[in-house]
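With one protein chain removed, the remaining protein chains of the complex are shown where they sit.
On to chain A.
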Amino acid sequence: MVKKVIDIENVFFYNRKSKVEKLENKVISNFGLKRFLEKTSTKAGFLIIIIFITVALFAPVLAPHDPLLVDVTNKLKNPSLSYPFGTDQLGRCVLSRLIWGARNSLLYSFTVLFATLMIGVPIGLVSGYLGGKVDSVIMRIIDIFMAMPSFIVALAIAGTLGASGKNLVFSMSLVYWAEYARLSRALTMQIKEQSYVMALKAGGCNDFQILFKHVLRNIASSIIALATMEIGSIILSIAGFSFIGLGVQAPTPEWGILLSDSKEYIQTFPSLMIYPGVAIVIVVMAFNLVGGGIQDGLSAKKR
């Protein structure tokens, strides 16, 4: 059960094929929530994610101040009762910006994930189910996308379209869908050979129903496993893009922006940089713990 949960290569130029391949032969209808929650580390990860999502959802209520409220007379203050994490270079509440940052960072990440799933999974399903020429053509396209270093391509697209959160989500989705397509295709091909699919066909179900009602349901768990593993690197990429100014634009509170804003103050006010850094580390770690847990659950079931 020794496996790499996150390795450095995986962050920017990760070998996406290997990750997909690992999951490809794991068609399991039900991986069992109970089984994967047994491990303490997964439980902890799950809890952290729940906390962060709650914080993100209730940001308007939880944040003590308006994250955009500038008060330069009150800049770079140490933590106090009304500003628990102090204030930044424009006198904005750091805690509020972190909380809203969670909302924005997670929102952008989930949007990218959702978009890649929405593009990748249907393409994979159709390709795997139909087979033949359609499959060959789609597979070659997928191969092209998988061969390109995704971060660089997303960087190029975001750079050409201009820097904004919208363009970033667009360019990342455009690049990251391929692995889901590949995974769902492989799984679909295995499932379509099974007798119940034959039975469904014989029973008069049309292809659309078979694919999206029955096949999709059976491959969902593997796809969720991949998605959970991926969300961590998506969060990192988005923060990275924002840091270099190609993603979400200031003054939107987003963790990458918070990091890049604070780099001028690394000596005078290092805490500005530490807070968003720690937040990113914790969230990414939590998602990877859960992703690892799910994958463990899958392989256990398989055995």
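Keep in mind that, in the parts below, a contact is a pair of C-beta atoms (placed from the backbone, for glycine too) under 8 Å apart; a residue touches a chain by one contact, two chains touch by 3 or more; residues count from 1.
To be clear about the criterion, contacts and distances are computed from a predicted model.
Q: One chain of this complex is not shown here; going by its UniProt record, which of these names is it: "Glutamate synthase", "RNA polymerase sigma-70 factor, ECF subfamily", "Cytochrome B6" or "Peptide/nickel transport system substrate-binding protein"?
A: In UniProt, the chain excluded from the picture bears the name "Peptide/nickel transport system substrate-binding protein".
Q: Of the listed residues A:L236, A:L258 or A:L298, which contacts the missing chain in the full complex?
A: Only one of A:L236, A:L258 or A:L298 touches the chain omitted from view, namely A:L236.
Q: Looking at the full complex, which residue from A:T40, A:N78, A:S136 or A:Q209 touches the chain that isn't shown here?
A: Per the contact definition at the top, the residue touching the missing chain is A:T40.
Q: Against the chain that's been left off, what residues of chain A make contact? List them.
A: Residues touching the hidden chain, for chain A, are 5-8, 11-12, 39-41, 68-70, 72-73, 75-76, 89-90, 163, 236, 239-240, 243-245, 249-251, 259-261, 263-269, 277, 280-281, 284-285, 288-289.
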